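For this depiction, one protein chain was excluded, whereas all remaining protein chains were kept in their positions.
We just call them A and B in the order they show up, numbering each chain from 1.
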Amino acid sequence: MLRFFASLANPTRFAGLADRLLPWLAGATALAFAAGLYMALVIAPADYQQGESVRIMYIHVPAAWLALGCWTAMSVAALGTLVWRHPLADVAQQAAAPVGAAFTAVCLLTGSLWGRPAWGTWWVWDARLTSVLVLFLMYLGVMALWRAIDDPGRAARAVAILTLVGFVNVPIVKFSVEWWFTLHQGASLTISGSAIDPAMLRPLLVMALGYLLLFVTLLLMRMRTELMRRRLRRMALVAASGLAAGTI
Amino acid sequence: MMAALWALVRRDLTLAARIGGGAELGLVFFLILVAIMPFALGPDQVLLGRLAPAVLWLAALLATLLGLDRLFQADEDEGALDQFMLADMPLELVVLAKALAHWLATGLPLSLAAPLFGLMLNFEPAEAGPLVATLLVGTPALTLIGAIGAALTVSLRRGGLLLSVLVMPLAVPVLIFGVAAAGAATSGGRGFAEPFAILLALTLVMLVVAPVAAAAALRSVRE
Partner (left out) sequence: MNQLPFIVAAYAVTVVILGGLVLASWADFRRHKRLLAARAASRDDAR
């Protein structure tokens, strides 16, 4: 396994592998979403309490899972950058951040659209909503830091440190907001964590699989793009320095 | 080594005092923030009194962020940062010393002045003790979290805004427990101990995490 990861340090080998995998992954993603959407919109029953609006769950909950999962993946890649100096880990971190931000945005917006019919309000300062909002802000911070530092190597190490600090911070934020929410008992609404009926769980899991496949597909594609961008950048730099030296 | 660290703290304090942007300017900024609050919230005495702990805490957070972007940048510009890295004391301790100096110049005067400014927000002076205690315990955590952000943005010319964006989400727990403890003290004193203990714990955790993270960030710029 370790040797496999080490062999991926060669960009050409990674590119070859990614190019072979991408069509299959894209196809699997499309299939999973097709099946998941059919199950979520047609087969799954309406909730006896919430009615049809429970169907928003099938796009909302997996987005929340992936929003957290993406930060975890970024933290692993951050370790890869700081500890093992794996060149691909830098690229993985950079490629993952916008995808995670998109999942978090989906989670927040669909949550808001679900909250309106289910609780009668667009936004509740509930523990989960607030922690996801903080997570979203941290994704934006990571993306801003990527953009601010020119040198990709330096940017990768700085972002890696921020990602790891954020990884420690997310559970702390979750805990503090939960504590804070119980202090402010005014709002009576909490998202019920009740057991889910199998008829609803199955579509949810299929949709989650679709989200996961979409994440992997997007990650690989964006990593490939980033590797090509860096290669072009290097070529441009070499050409420019060649011009300056008068060799061409 | 302790002597060298104290020398560093003294140097930073002297610099802060000479350049300006030291204690006085931070306090003026704090005062202005407190002064504009009634214009936004209205002059209702009861409302202001209830919101006073929150307003003072927010003002403390913003005033701490002020000037934090220069925490390592000034040293970076004049080459002192390279000297720190070559010196035989760990960079983590240098970060800690600089954070201490920053706190002595901003957090400490802020915390002590808070009851005085609180008077303008209809905050009872008799309840000032717990408020000052929460600020004294909590503002070091804000400075330390800010030190991480300052180290990450050390090489950027205009890092100030980015620094705030990076630091604010990390400061959410400190704000929650700081305001909760200060608020509990004003509303009868019940429920003060728990958030205060957690606030203390957050500061202690940051005391360990922040120097390590900030030093790693400073080193990463050099490679």
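One rule holds in what follows: a residue touches a chain if its C-beta (ideal position, glycine included) is under 8 Å from a C-beta of that chain, and two chains touch if they have at least 3 such contacts.
What you are looking at is a predicted structure, and each value in this text was computed from that prediction instead of being measured.
Asks: Write down which of A:56, A:77, A:127 or A:142 is the residue touching the left-out chain.
Replies: Of these options, the touching residue for the absent chain is A:56.
Asks: By the contact criterion defined above, which parts of subunit A meet the unshown chain? Give residue numbers in ascending order.
Replies: So the residues of subunit A touching the missing chain come out as 51-53, 55-56, 59-60, 63, 98-99, 102, 105-106, 109-110, 113-114, 116-117, 214, 218, 221-222, 224-225, 228-229, 231-232, 235.
Convention: only the chains that are shown with their structure count from here on.
Asks: Could you give the separation in Å between the centres of subunit A and subunit B, each centre being the mean of its C-alpha atoms?
Replies: Taking the average C-alpha coordinate of subunit A and of subunit B, the gap between them is 32 Å.
Asks: Write out the stretch or stretches of subunit A touching subunit B in their complex.
Replies: Of all residues in subunit A, those touching subunit B are 82, 134, 137-138, 140-141, 144-145, 148-149, 153-154, 157-158, 161-162, 164-166, 168-169, 172-173, 175-177, 179-180, 183.
Asks: Show which residues of subunit B lie in contact with subunit A when the two form their complex.
Replies: Residues in contact with subunit A: 148, 152-153, 155-156, 159, 162, 165-166, 168-170, 172-173, 176-177, 180, 191, 195, 198, 202, 209, 213, 216-217, 220-221, 223.
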